[in-house]
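What you see is the complex with one protein chain gone and the rest in place.
As written, the chains take the letters A, B and C, and residue 1 is the first residue of each chain.
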């Protein structure tokens, strides 16, 4: 049983690096009737814009997860079997991301596709929050982490799920609201990670 | 010749991280006639359910192999050429997993597909058990590992193959029995890895 | 927050290794009418030559980025959140590379495709140069790095963008000029990395 976080992190890093890189495989080169036509090429790229949008979105999510995942494991001193399997569950949802990414890229206004995307990110967020709560309660975190900091992390982690629920509900009325939420959540975590004191 | 397990583990980790992430490439976005239709999207997802099922199954298998593989190499003090090549053989079967996963995802009730899946997992399980037996006999394990623990691992590893054989045989009569076995085996190893004492 | 460069490098290495390897997926085996025909196979390979060309080009770019990225992080003593996110932005552009690579491989004389390729590489180059400037100004570099060396790196990094702009403009008049520039830039950095004193 790997007890030190080193290996769990290395494996998670590998998975995240692969997920973030596989996303590009969804950006397929358009077929042009006239190989030299500029107008046709520009039009084709314009048609691909939802694919680029969902690619950028998922890239941002995975990048945020990577940063937060590292922040978390930097504070973990011991990995219990329970934490190991919670992490595997998190990796499951992160590995799935390319599917809903492609789905909303192909059907950017279909509520079912948007709900899929929201559901996967909500699940990943919930599992990650659970990891914080679990590690805190089982005393797997470094002694220097004050209870307050762990509770803050859990509280922050609970911000996402209601927002994803709003996005999922809004998708049935106004798909663009879902997209706005999808952009807002990683933007919030990005800003937060920039403000995080280095001494964390 | 790499003699310390560090590099063999790093390479194996890389391969396992890639295999577990490549599985998602089999989840292809369905083609919808009406880009906005909810009903069509839900139906398409329902049709994909065997693909999701086989994805989850293989994810669980690779995760269990990763956990057990680490447990094993934590106890290995020296990697002989023979152990190195047994490990390469194990990686071969693990690398192949996406193929039978896709096969049973496309044809969940075809006995030949189910036999393929059972055969690959049985082979991987047998090679891994062989690695335990080989490392034990060649004294490549840490001195703190009692002979009993190694024998336990081998005995536990020999539980899977007969079950896979049952799954393969059942596939010709009642495919769902094969699926039940495919779920039961990683569930057993998951429960076992949760109970494993940390001091292992 | 990961402050030591170790993990940022490991993650970046993973992403670069995957990007450089995924490029080959664009080299699709041609379909031959006569499975044994040599002439048909040779013709099919000849038709693939722009794909091979763009593959080699992007391989060279990613290899050069890897070498320079390492050189840079060897000199970084502390990773601030800002540097971490600049690196994530760099990884975004490097992850995208397979798309314009495939685009110019399919349409080697289409100016829009060539502009896409130039734009992605220019963006990656600019972000990397920004990383040098940022790390230098924020004192994140090793004390042994003289201000002059950092300024040299920034100056060298600013060579690429105007060249890419020339390539993009030339693409509308004479596509082959764009290709010549695309070959010349990594060749320049390759020669430079060969001349770099080992004591760097």
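We adopt the following convention: a contact is a pair of C-beta atoms (placed from the backbone, for glycine too) under 8 Å apart; a residue touches a chain by one contact, two chains touch by 3 or more.
Remember, predicted model here, so these are calculated numbers, not experimental data.
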| item | value |
| --- | --- |
| Chains in view that touch the one left out, judged over the entire complex | B, C |
| Identified contact with the non-displayed chain, of C:14, C:81 or C:111 | C:14 |
| Given B:98, B:125 or B:186, the one touching the chain that is not displayed | B:98 |
| Touch criterion as defined above, residue of C:27, C:77, C:119 or C:145 at the omitted chain | C:27 |
| Which of C:143, C:173 or C:194 contacts the chain that the document leaves out | C:194 |
| Interface with the unshown chain - residue positions in chain B | 1-3, 7, 10-11, 14-15, 18-19, 22, 25, 80-82, 84-85, 88, 91-92, 95-99, 102-103, 106-107, 109-113, 116, 172 |
| Chain C, residues in touch with the chain not shown (by the definition above) | 9-10, 13-14, 16-18, 20-25, 27, 29, 32, 35-38, 41-42, 45, 56, 59, 63, 66-67, 70-71, 74, 190, 193-196, 198, 200 |
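The rule we apply is simple: only the chains that are shown with their structure count from here on.
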| item | value |
| --- | --- |
| Chain-level touch network, classified as line, ring, star, complete or other | line |
| Angle, in degrees to the nearest 5, of the Cα rotation that carries chain A onto chain B | 90 |
| Rounded Å distance, chain A centre to chain B centre (Cα mean) | 26 |
| Where chain A touches two or more other chains, by residue | 10, 14, 18, 22, 25 |
